[in-house]
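The structure that follows is given in the form of structure tokens.
What you see is the complex with one protein chain gone and the rest in place.
The letters A, B and C name the chains in turn, as written, and every chain counts its residues from 1.
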Amino acid sequence: MIRVSIMGAAGYLGGELLRLLLGHPGTSIAQAVSTRFPGRRVDSVHPNLRGQTDLVFTAPDDLERCDVLLTATPHRATMKLLPEVRDRAETVIDLSGDFRSPDPEVYERYYGVPHAAPELLGEFVPGIPELFRAELAGAGLISVPGCAATAAILALRPLSGLIGPDVQIDARTGSSGAGARAGDTNLHAERSGAMRVFAPVRHRHEAEVARLTGLNARMTATGVEAVRGVQVVCHATGTSDERTLRRAYRDHYGTEPFVRIVAHRTGAHRLPDPKLLSGSNYCDVGFAVDGDRITAIAALDNLVKGGAGAAVQCLNIRAGEPETLGLGFPGLHPV
Amino acid sequence: MIRVSIMGAAGYLGGELLRLLLGHPGTSIAQAVSTRFPGRRVDSVHPNLRGQTDLVFTAPDDLERCDVLLTATPHRATMKLLPEVRDRAETVIDLSGDFRSPDPEVYERYYGVPHAAPELLGEFVPGIPELFRAELAGAGLISVPGCAATAAILALRPLSGLIGPDVQIDARTGSSGAGARAGDTNLHAERSGAMRVFAPVRHRHEAEVARLTGLNARMTATGVEAVRGVQVVCHATGTSDERTLRRAYRDHYGTEPFVRIVAHRTGAHRLPDPKLLSGSNYCDVGFAVDGDRITAIAALDNLVKGGAGAAVQCLNIRAGEPETLGLGFPGLHPV
Amino acid sequence: MIRVSIMGAAGYLGGELLRLLLGHPGTSIAQAVSTRFPGRRVDSVHPNLRGQTDLVFTAPDDLERCDVLLTATPHRATMKLLPEVRDRAETVIDLSGDFRSPDPEVYERYYGVPHAAPELLGEFVPGIPELFRAELAGAGLISVPGCAATAAILALRPLSGLIGPDVQIDARTGSSGAGARAGDTNLHAERSGAMRVFAPVRHRHEAEVARLTGLNARMTATGVEAVRGVQVVCHATGTSDERTLRRAYRDHYGTEPFVRIVAHRTGAHRLPDPKLLSGSNYCDVGFAVDGDRITAIAALDNLVKGGAGAAVQCLNIRAGEPETLGLGFPGLHPV
Partner (left out) sequence: MIRVSIMGAAGYLGGELLRLLLGHPGTSIAQAVSTRFPGRRVDSVHPNLRGQTDLVFTAPDDLERCDVLLTATPHRATMKLLPEVRDRAETVIDLSGDFRSPDPEVYERYYGVPHAAPELLGEFVPGIPELFRAELAGAGLISVPGCAATAAILALRPLSGLIGPDVQIDARTGSSGAGARAGDTNLHAERSGAMRVFAPVRHRHEAEVARLTGLNARMTATGVEAVRGVQVVCHATGTSDERTLRRAYRDHYGTEPFVRIVAHRTGAHRLPDPKLLSGSNYCDVGFAVDGDRITAIAALDNLVKGGAGAAVQCLNIRAGEPETLGLGFPGLHPV
């Protein structure tokens, strides 16, 4: 059994890590660390885990050694915290935004503060098995990309060489991505039914997409009515026909366990929709073409393939386990 | 022009009062008082009023004399505040829960603290025109009932003498009733799609229903997915047939401008549904009968007929204006 | 491997049966029968199953022998169909409303037509493991109760002897319960955000509750904004205190794998809410007491514990498998 501890276990990503690991046959949860709720039962914060565990949150100071440490702690705090806990586990998988770029200047441009641990940045392997499976197998430090970044990277990678360098990405997100802390903008009466363009230009995740695809990627992001789910619609130019594009996607993802190609001509479910993916580790990718315009689309559950599920997939690879272990839930329909 | 001031103008009921009064041809808004946002533009807090007004919030200490003062301030705070501002206007219309019962013991039982101004309790006329039209015409102090209480009272009053004394009321409410202050339970990710029984027994509004109907009323309340809207389903016993019940409702509400009888045999809209009533001052009432069981149903917009609209309707009556002035919006379909 | 076939496999309950059985280690799906879509891929109708199966729908005439036959076909049609297919499997588990009462007069009263196979009615064991575990182990014919009936029965059974005979049940339901056929009342623009009292009196499921609890149960039902989920709020009278009630629930459900007691004093998740249960086989039950009034509450996913999950649980019992096999998904939070 792989002994896994989670920091930031009371947040939404933390709760999803707990759910996945409690259902994972090859891991045991050593500690669930929370600064807010030490001593409280885990299922008092994550009520879906009632009957699944008697685990109690641990205070950060009581973190012990484990095999894998998962950090689902806030942006800006994690870069200070991670150097302190680096030695508690052979492998640390970070789900925050703090170690996603190797370049501290990129960090400062998108997060507004200088990086506190620039010396560590170069050591992280991006937590995208579809691109870095070999590197992940031996990684000591893994950084799971932003949810919209993962979606866009998986949508765009097969188009490498088939599209021009400029890509405009339109991301739509559910409210869980903003975390479990209440604020005026997250109030149900305000957020319900909204189409809130919270990043009309320069969404943070564009830097990750640019780096890992080599494209000049720009990202806009809008919060729409959903709790879970991210969808990206990527606008590109190119001269390939549908058959060529489909072949490119198949070549990339034909054997991937968690990427499905969804690109039909008709039907309500012809293209990727996160509605079908709640709780699932799938990233669905699709495309359409009209003359010289190519639209690439991807959808995923921001808390699973866009966070906790990607982390578990990386953990499985790192530990030499079957990559799909504990990640079998296919999603619901209708829901 | 009737000069009206609003205390608690930055809350959701305050915003709705502003919307209604800005569209009211017989009133002018003297001051919009807010403790949180003095000096800020009203439309920065209530964005639907952009282009409708240049009004700026006033600090409470700067409240001046006016013709009618509307208090949409929080429960428990209002009973301390109201005696201090009572003399600023000939008429004060309170939308809080603090002056709804003439009996301070009832207040303490349901609100958990002793009443701070028990000497005023007996002076308030309930803000239900359908029951107290004559008294409202000369009232100096008016207390608008709770939104679920208004709905239940209007559903049950025509059944007086036709049903037994025990009534179980099942109320379902939108999230706006909890106000504009963010908290863990109001977070979109938590509240969205919920069916949250927040008062399995003894909802506060049952005391108002009991007093104004003479029934032994019990109320359960559940938050469901909606921002606006209250619906009550009242379970009673009686031996009347459908024709008798319909006549009773017609006798009570045949000439009422804001109560509609909605009781059809079939169709998606056969019975009252708050979905149709957002922004409207209507209370729809309906019923069904099966043997000795009678179900009475009512729906309204908690911020309009359940709050700000009722207050404006009372204001119209008090001022001798046509009762429907400024309250003409019928609601949308579909929405 | 138990060879299972499904009739009505293109409906919502059919899709949920497919999802559960595809993830079940002890069963194989022999045939997925559909009158509408014979020859089409199962995942073209149930898009959440993409990548899970290559199964194709079979025409009804091609139904072969199997170990267990699950009928998820429409009310009124099933009673004609079932006698014809009874001999295809040792065990038939029916999810329709047609075989829930042993009394054909009750059927006619609630479904409006005479029963077509009254001779079979007495043979069915109700698909509620918590009440009929022993009988289910040897049953040839099993009828899964209505989703709201299951919820109400599980909420009320522990109160036997502690409450008076009259119980008023208030059920709230998501839209998936109305099935996968489009109609004017199911249109998104009409149904979204609704609080639609579709059964103000005499909801069909009340007959099942009455029979299996011995109570004089009446049921009202309202469609609220949700796709999945049923919640019942049961209003009863009694003189027990909270401790006695809690003990009664513990005595009944302390060892049940799929019933959780959720009855806290405070918190957003203090009482059962179907929001937490999408995809899960749990039925959460809770209660509150105020003087002589007792409120019992239950929540479940209408397509899982209220349908397909209950059927699989019964199938496990019938086949001598561990009862929880294939039913481990705990539900998501937030969602």
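Keep in mind that, in the parts below, contacts are C-beta pairs under 8 Å (C-beta built on N, C-alpha and C of every residue); 3 or more make two chains touch, one makes a residue touch a chain.
Quick caveat: nothing in here was measured; it's all calculated off a predicted structure.
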item	value
Option from A:275, A:305 or A:318 whose C-beta touches the chain left out	A:275
Candidate in contact with the missing chain, chosen from A:32, A:128, A:163 or A:233	A:233
Chain not shown: contacting residue from C:85, C:227, C:245 or C:263	C:227
Residue in contact with the excluded chain [from A:58, A:176, A:220 or A:240]	A:220
Absent-chain interface as seen on chain A, which is shown	168, 170, 172, 184-185, 189-197, 200-202, 218, 220, 222, 224-226, 229, 231, 233, 235, 267-268, 271-275, 286-290, 293, 295, 297, 299, 334-335
In chain B, positions touching the absent partner	12, 15, 19, 22-23, 44, 46-52, 176, 180, 227-228, 260, 262, 267, 269, 276, 278-280, 282, 284, 328-335
Chain C residues that touch the omitted chain in the full complex	12, 174-176, 178, 180, 182-184, 186-193, 225, 227
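In this section, only the chains that are shown with their structure count from here on.
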item	value
Most extensive contact between chains (C-beta pair count)	B-C
Chain of greatest Cα-centre distance to chain A	B
Centroid distance [mean C-alpha coordinates] between chain C and chain B, Å	38
Euclidean distance of C-alpha centroids - chain A vs chain C, Å	35
Averaged-CA centre spacing for the pair chain B and chain A, given as whole angstrom	44
Residues of chain C whose C-beta touches two or more other chains	267, 334-335
